[in-house]
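A single protein chain has been omitted; all remaining protein chains appear in their positions.
To keep things simple, chains are lettered A and B as they appear, and every chain counts its residues starting from 1.
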C-alpha cells in the first residue's frame, strides 16, 4: 500500500518511520521513472541506497540518513536523478575505497541540492557524469589528517557541471576537479580545509567566479590546465609556511580578474604559466603578492592594486616578456609633477632582498632589518642584480577603486 | 688626622706622585701649594678616594682608606669647578646632598643667609651665574660639621664681599678645632689664612712648615718672593 497523490503520470511515494514504507531504499523500489520519493523527518540508518531510475528523492524537514560508518550512502546510477534536502552523516572511512555520501556514476542530468553532509569521508563524488548541478549544499567534515580524509566535492572526468552556492569546510580538499571540462564553479565558500580550498588538474575551459577561499591549509591549486577564467573570487587568510592564495602550475591562456588576495603568505604562486591576464585584482597584506618560479612568458599585470604586501613580486630565473602597467603599488615612493595620477618615475617591484632570499632561503631571517632596507634602497637607485627592464612604467598614485558589487 | 705614606701614582707614562709622605695633625689651616702639574690636585683626590694610588697608603684617623667609603662622612669637600645637574633647583640640590649624607644637623640656612642666596633657592642651577654657583658650592661644603674640610680653589669667581665672608667662615671653622686643607693660587689669601703650607714640587713634598719657616729657609722677606725663589731654584 502507498499513500500519495498522482500528478500526471508521476506519483509521490512517502517514506517515514511510522509509514508502511520505512526505508528509503524501499521507497525507491516502489517508485518508477519520474516519481518523487518523499522522505519525512526522522533518522534512517541506511547505507548503499542505490538510485537506478530517474526519480526525485526529496527530504521533508531535513530527514537524517545515518550510514553508521558502514560505507557509501547514496549511489546514483541513472540519468536525471534529483536528491534534495537531506542530512547525511557517518560515511564509512576506508583506506581502499573512496566512500562518498553521494556518488554519481556515469550519468547525466543529476541535481544534488540542499544537502547537509557531516562526519564524512568523501562528500559528493561525481564520476564521468555530465551536465548536472550541485547546488547549495553544506559540507562540514572533521578532517585531521590528509591520509584518512576525503574531499568535499569531487569531479572526475565530468563535463558541463555547475557547482554553485555550496559551503565546504574541514575536509581534505574543498572542491576537487580532475579531467573535467566546461565546469562552472561559483558562489561557493570553501574554508578551513586541510589541504586545498579548490584543487584542479587537467581540467580545461572552466570558470571559477564569486567564490571565497579562506584559511585553507595550502590555498587553491590550479595545475596543468588551459583556458581558465577566474573572476571575482576572494582568496584570504591562507597563512602557513607553504600556503598561498593560488598556486598556478603549468596554466596557459587564463584570465584572472577582479579577484581579492588578502593576507595570504603568498598571493599567487606561479610556476611555468603563460599568456595569463591579471587584471583589476587587489593584493592586500600578503607576505608575497606574487611569487614566480621558473619561466613564465607573456603575462600581463594591469590595473591591479598592490597594497601593504611584504614583497610585491619575487622571482627566480627570468620574468620574460611580462608586462606590468597601470598598477597601484603602495610601496611606490615616486612623485607626480604633472598631476595626471600616474607617477613620473617607473616602479620596480622586485627587491634585491627577494633575489637574495630566493638564492639562500635562510636569509629571510634578516627580514625588516636596517641593513636589508639599505641594500634594497641602493639597488632601487641603481639596479645591479635585479632585471632593470622589469618595471611598471605607469604606476598609479592612488589605488584603483574596483567595483565588486 | 691625615697620614700619607709613600704614595705613588702615575697616569699612563706621566708620574705625578713620586713617593709622598705627609702627616697632618688635627686642627689648623693647611695650604697645599705647588706649580701647575705638581700633583696637588691628585694628592687631594687621593685623600678623597677619587684617584686610586698605585702604591702607598693613606690613613684618616688611623683608618686606612682602601675599600672604605664611610670615612668621607668626616670630610667636607669643595670641588674646583662646580657644575651641578641643571634641572635641579638650588634648594633641591641642598636637600639632595643632605639626603645622601643622612645628615640631620646642618648649617645650610645660616650659610644661605651669609651668602645671601635666598632669592636663588627656587631657581634652576642651569640659570645661575658662575659666582652664584660657587656660593652654592660653598654652602654645600660648609653645611656639615665634619672635622676635615678640603677646599680646592675656594675663592674662584667670588666678589670681594663674599671673599671676606669666606675668610671669616674659614677662621670660625678653625676656631672649632677643625682641620682645613686649602689649595689656592692667590698667595695673599694663603698668606692670610694658612697656619702651615705644604709645598709640592714634581710629585714630592718639597717643604712643609709655617710661613716664617719658609721665609727663613729661602732667605726671603716676603711670602711671594719665597715661593718664587723655590720655583726658580728648582728650574735653574
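The rule we apply is simple: contacts are C-beta pairs under 8 Å (C-beta built on N, C-alpha and C of every residue); 3 or more make two chains touch, one makes a residue touch a chain.
Everything that follows uses one rule, which is that contacts and distances are computed from a predicted model.
Q: Given the options "Aldehyde dehydrogenase", "ABC transporter permease", "DEAD/DEAH box helicase domain-containing protein" or "N-methylhydantoinase B", which would UniProt use as the protein name of the unshown chain?
A: "ABC transporter permease"
Q: In the intact complex, which of the presented chains make contact with the chain not displayed?
A: Spelled out, the missing chain touches these shown chains: A, B.
Q: For the chain not shown, which residue from A:64, A:170, A:211 or A:243 touches it across the whole complex?
A: Looking across A:64, A:170, A:211 or A:243, the contact with the absent chain belongs to A:243.
Q: Which listed residue (B:45, B:135 or B:165) would be found touching the missing chain in the intact complex?
A: Counting the whole complex, the residue in contact with the absent chain is B:45.
Q: Which one, B:4, B:20 or B:97, makes contact with the chain that was left out?
A: B:97
Q: Touch as defined at the start, partner being the missing chain; which of B:30, B:84, B:115 or B:142 qualifies?
A: With B:30, B:84, B:115 or B:142 as choices, the missing chain is touched by B:84.
Q: So that we can see where the missing chain sits, which residues of chain A does it touch?
A: 239-243, 265, 287-288, 308, 310, 356, 359-372, 374
Q: Could you pull out which residues of chain B are in touch with the chain that's been left out?
A: Against the left-out chain, chain B lists 9, 11, 45, 48-52, 69-73, 75, 77, 79, 81-88, 96-97, 99-101, 140, 150.
Note that in this section only the chains that are shown with their structure count from here on.
Q: Can you check how far apart chain A and chain B are, centre to centre, with Cα atoms defining each centre and the answer in Å?
A: Computed value for the inter-centroid distance: 88 Å.
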